[in-house]
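Of the protein chains in this complex, one is absent; all others appear in place.
Naming follows writing order (A, B, C, D, E, F and G), and every chain is counted from residue 1.
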Amino acid sequence: MLEDITIRVNGEPREVQGGLSVDELLRSFDLQPGMIVVERNGDILRRERYPEVRIAPGDSLELVHFVGGG
Amino acid sequence: MLEDITIRVNGEPREVQGGLSVDELLRSFDLQPGMIVVERNGDILRRERYPEVRIAPGDSLELVHFVGGG
Amino acid sequence: MLEDITIRVNGEPREVQGGLSVDELLRSFDLQPGMIVVERNGDILRRERYPEVRIAPGDSLELVHFVGGG
Amino acid sequence: MLEDITIRVNGEPREVQGGLSVDELLRSFDLQPGMIVVERNGDILRRERYPEVRIAPGDSLELVHFVGGG
Amino acid sequence: MATLTDKPLLDPPLTIAGRALRSRLMVGTGKYRTNQEMVEAIEASGTEVVTVSVRRVDLDRSNEEGILHALDPEKYLLLPNTAGCYTADEAVRYARLARAAGFTDWVKLEVIGDQETLLPDVAATLAACKELVDDGFTVLAYTNDDLITALRLEDVGCAAVMPLASPIGSGLGLINPFNIRTIKARLEVPVIVDAGVGTASDAALTMEQGVDGILMNTALAEADDPVRMARAMGLATEAGRLAYLAGRMPRRERAIPSSPTIGMLE
Amino acid sequence: MATLTDKPLLDPPLTIAGRALRSRLMVGTGKYRTNQEMVEAIEASGTEVVTVSVRRVDLDRSNEEGILHALDPEKYLLLPNTAGCYTADEAVRYARLARAAGFTDWVKLEVIGDQETLLPDVAATLAACKELVDDGFTVLAYTNDDLITALRLEDVGCAAVMPLASPIGSGLGLINPFNIRTIKARLEVPVIVDAGVGTASDAALTMEQGVDGILMNTALAEADDPVRMARAMGLATEAGRLAYLAGRMPRRERAIPSSPTIGMLE
Amino acid sequence: MATLTDKPLLDPPLTIAGRALRSRLMVGTGKYRTNQEMVEAIEASGTEVVTVSVRRVDLDRSNEEGILHALDPEKYLLLPNTAGCYTADEAVRYARLARAAGFTDWVKLEVIGDQETLLPDVAATLAACKELVDDGFTVLAYTNDDLITALRLEDVGCAAVMPLASPIGSGLGLINPFNIRTIKARLEVPVIVDAGVGTASDAALTMEQGVDGILMNTALAEADDPVRMARAMGLATEAGRLAYLAGRMPRRERAIPSSPTIGMLE
Partner (left out) sequence: MATLTDKPLLDPPLTIAGRALRSRLMVGTGKYRTNQEMVEAIEASGTEVVTVSVRRVDLDRSNEEGILHALDPEKYLLLPNTAGCYTADEAVRYARLARAAGFTDWVKLEVIGDQETLLPDVAATLAACKELVDDGFTVLAYTNDDLITALRLEDVGCAAVMPLASPIGSGLGLINPFNIRTIKARLEVPVIVDAGVGTASDAALTMEQGVDGILMNTALAEADDPVRMARAMGLATEAGRLAYLAGRMPRRERAIPSSPTIGMLE
C-alpha cells in the first residue's frame, strides 16, 4: 500500500493514494469514467488510457462532464 | 296541360308552366329541393310544403342556397 | 332683517338669510359672480339676472365653475 | 518654351507642358489651388509647396476636392 | 416530431352555446381557386367550423356553385354569415333564410357600415343581434375592437363576440392587441377574433392575447399554397393558445445566462 | 385536429453538415426547475438536438448533476456549447473537452464579449471558428445579427450560423427581422436563430423570415408551464416554417370581401 | 438653431369652425402638481387652446381652485369638456353650464361608456352631439378610432372629430395608425387625435398620419419635467406636421449610398 500523494483536482489540492490509475481515481470519487473527460496537466487524456495512466505527485487534473446549458 | 304563367324568380321575370308546385318548379330548373331555400312573396316557405304549394301568376320567388363565403 | 331660510346648494342643505339675491348669495360665499354659473331648480340662470332673482325657501342651486381638466 | 511631357492625372494619361509647377498645372486646368488637394506619386503635397514643385515626366497625380456626401 | 394526439390534456376544448369544438380555428370558404383546393385546405387546417354565405342560385349553371356539393355537413358545422348586408333588416332576412336550410340555428352576424373598409355598423349590428337572439338564433357577431360595443353585444345575448384584428381581407394582422386583450378580460362569452390575420405569427400572437379562437378566410385562400398555409394556421392557433396557457417568461432588458456560471475551468 | 404525420410532405428536413434533423427546433437544457420537467419539456418540443455545457464535476455531489443521467444520447443529439467563454483559446479548449466525451464533433461556439449583455465578441468568435474548423469540428456559431460577420463565419467554414433574435435570456423576441432576413438571403449554410425568442409568436415570426431553425432555452425553462410552452414552441416553429413556404397573402391597406358580392337578394 | 418664426410659410394654420389657430397642439389643464407648473407648461407648449372641466365650486375653499384665477381667457381659448359624463343628457347639461360661463360655445364632448377604460359610448356620443349641434354648439367630439362612428359624427354636424390614440391617461401612444389614417382620409372636418399620446415621438408619428392636430394632458402633467415635455410636444407636433407635408422618402429594404460612387481614387 503506497503512501498518499498531493495532486490538484479541479483547482483544489487533494491527498490521494499514490500509484492510482486515472480510472481508479475516478472510481474513488464515485464517478463513472465513461461520463467524465479528464484533462491532465493541460492535455486531454483519451478515455481508453484511463486504466493505464497513473497519477503522479503534483499532477493537475480537470475532471469535467456535461451539465445542463443553453 | 295548363298554359304558361309569368312569375318573378330571383328578380327576373319567367314564363313557367301554370299549376306547378314549388317542388316541380325547382326540379324544372334542375335544382335539388333539399339544397334550396325558397322565399315566396317575402315569406320563407318551409321545405315540407314545396310539394303542395302551387305557383300562382305574379308570384315572386327567391331561390337561395349556400355558397363559399368568409 | 329677514329670518333664515333653508335651501339646497351643491347638494347640501344650507341655512341662508331670506330674501337674498343670487348675486348677494354668491358674495356671501365669497365667490365672484362673474366666475360662477348658477343652475337654479334645474334651469340655468343668466348672469345678468343674478342681482334681481331672489332665493326662495326650498330652492335647489348648483354653483359651478371651471377647474383643471383634460 | 519647353516641350510637352506625359503624366498621369486622376488615372488618365495627359500631355502637359514640361516644367510646370503644380500651381501652374492646376490653373491650366482652371482649378483654384486653394480648393484642391494633390497627391503626387502616392504622397500628399502640402499646399504651400504647389508653386515650387515642378511636374516631371511620368508623375502620377491625384487631384481631389470635397463633393456632396453623407 | 410534435404530434397533437394528447392535446386535450393540454387545452380544454372551446365551447360555444354548449357545443364543444375540436379546434379553435374557424375558416371561411370564399375566394379559393378551386373547390378541391378549398376542401384540402379546410382538411389541413383541422377546423370543425366553416362559414358559408347565402346567395341566389344561378339558374343557368347551378350545379357547380353550391357549396354543399363540396362540403359534407356531417363533417363540418356550416356557419352561415350575413356578409354583404348593410342594414339590420337585411341581415335578419339572410339569417332566417340560412336557418331555413335546416342545418343550424347558428349565424355569424355581419352588418357592414362602409363598402370601402367593410367595417361593421355597430349600432345596426346591435339591433340585428337583439332581434335574432329573441328569434332563437345562436348569434356570433362580427364587430370592431371597441370594448363598449362588445359589452353591449354580450348584454343582448350574443353567443360569441367576434372583434376584428384588422379589416376583412387586409392581412394587416393584429394591429391593436391591447383592445383585444381588454375585450377578452371583460367579457364572459367566448371571444373569437375575426378578420385581418395574415400569416401564422399573426394567429399565434392573437391567441396569446387569451382569446378563445380565430376565424380567417383570405389568409388561406390567397396564400400561394393554401394547404400549407392552412396547416400552418392550425398549428399556430394551437401554439398561441398553449403559449398563453403556459405563461410566458418575463421580458427583460438584460441578459441571463442559460448555462451555469460556476464550474468553469481555471 | 391538426396532426403532423404527413409533415415530411410539407417541409423537407433541415440538414446540417449532412445530418437530416426531424425538427427545426433545438432546445437548451439549462435552468429547469427539475430534470424531470426538463425531460418532459424536451419530449413535448419534438426536438432532436439539445445543447449541453461542459463543466467541472462537483466532487462532493456528482451523481445528481450530470445531464447524461437524465438524457439518452441515443435519442437526442447532445450539442455541446462553449457558453461562458470570453476568449477564442478558452472556447477552443472547452470544445476539445466536449469532443473528447465521444458523442459528437459538433460544437455550438459561443465567445462572449460582455458579461452584462452576453453579446458575442465577433472577432474572437471568428478566430475560434477558424481554429475549430481546421481541427475537424462541425461548428455552429452563435453571433449577433451583423451580415458581414455572418458572411465571414461562412467563409471560414462554419456549418451553421446562429444569429441572435435578442440577448440571451431576455425574451425580447425578434427585434430586427430585417437583419435576420438579410443574413438568410445572403448565406448558403443554414441559419439558426439563437437566443431571445420568448413565446410562440416570436418563434413563428422568426421562422417566417425564412431561416432554417431556432434554438431556445429560457423561453421553455422559465415558462410557468415548460411542457405546454415546449409543445407551443414546437408547433409555432413548424407553423412559421410552413407559412414561409406557403407564401403569405399580400398586406393591403384596404378591405376585400371574403363572400361573393353578386347573388344578393333584392 | 431652428426657429419657427417663418412657420406660417411652411404650414397653413389649423382652422376649426372658422377660427384659425396658431398651434396644432391643444392641451388639458388637469393633474398638474401646481398651477404655476401648469401655466409654464402651457406657455412652453405654444398652444392656443386649453381644455377645462365644469365642476361644483367647493364652498369651503373656492378661491384657490378656480382655473380662471390661473389662466387668462384673453390669451387662451378655454375649451370646456364634458369629462365624467356617462349619458347623453348629462353631457348636454354640462355643455350648457359651460356655455353659460360666457366664454365660448365650443365644447369638447365626452360621453364615457366604461369607468375602467374611459372608452367612449359612441351611441350616446352621437345622440349628444346631434342635440348640442341643434342647440348651436360648436362640438369637438371625443370618440374611438372607428371610421363608421367618425363618419356619423360628421353627418350630425360635428366641427371636429377627436379619435383616441389609446386610452385616456395610458400613454400607450398611437396604437392603430391605420385607423387614424383612414378616418382622416374619409372625413372633411378636422381630425384632432385626443388621448393616449405619451411622448414626443408619439406626437410626431400621430401628426405624420395627416391629422390636423393633437390634444393631450397626462403626457405633460405626469412628465417628471412638464415644462420641458410641453416644449418637446409643441416641437414634435409641428415636426410631424411638416414631415407629413414634406412627403417622406420611400422605405426600402436595401441600402443606397449617400456619397458619389464615381470619382474614387485608384
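Note that contacts are C-beta pairs under 8 Å (C-beta built on N, C-alpha and C of every residue); 3 or more make two chains touch, one makes a residue touch a chain.
Just so we're clear, the structure is a prediction, and the values are computed from it rather than from any experiment.
For the chain left out of this panel, the touching residue among F:29, F:149 or F:259 is F:149. The hidden chain makes contact, of the residues F:182, F:217 or F:237, with F:182. Counting the whole complex, the residues of chain G in touch with the unshown chain are 1-5, 7, 10, 22-23, 28, 30-31, 44-46, 53, 55-56, 58, 81, 83-84, 93-94, 116-119, 167-173, 198-201, 203-205, 208, 217-219, 221-229, 231-236, 238-243, 245-265. Not every partner is drawn; the one left out touches chain C at residues 11, 39, 62, 64, 67-70. Contact residues of chain D toward the unshown chain are 9-12, 29-31, 35-37, 39, 44, 46-47, 62-70.
Basically, only the chains that are shown with their structure count from here on.
Taking the definition of touch as given, a chain qualifies here only if it contacts chain D and chain E alike; those chains are G. The interface in A-F, D-G or B-F that matches B-E, meaning over half of the contact pairs are the same by residue number, belongs to A-F.
Averaged Cα coordinates give chain C a centre that lies 75 Å from the centre of chain F. Touching of two or more other chains is recorded for residues 178 of chain G. Each of the following residues of chain B touches two or more other chains: 11, 39, 62, 64, 67-70.
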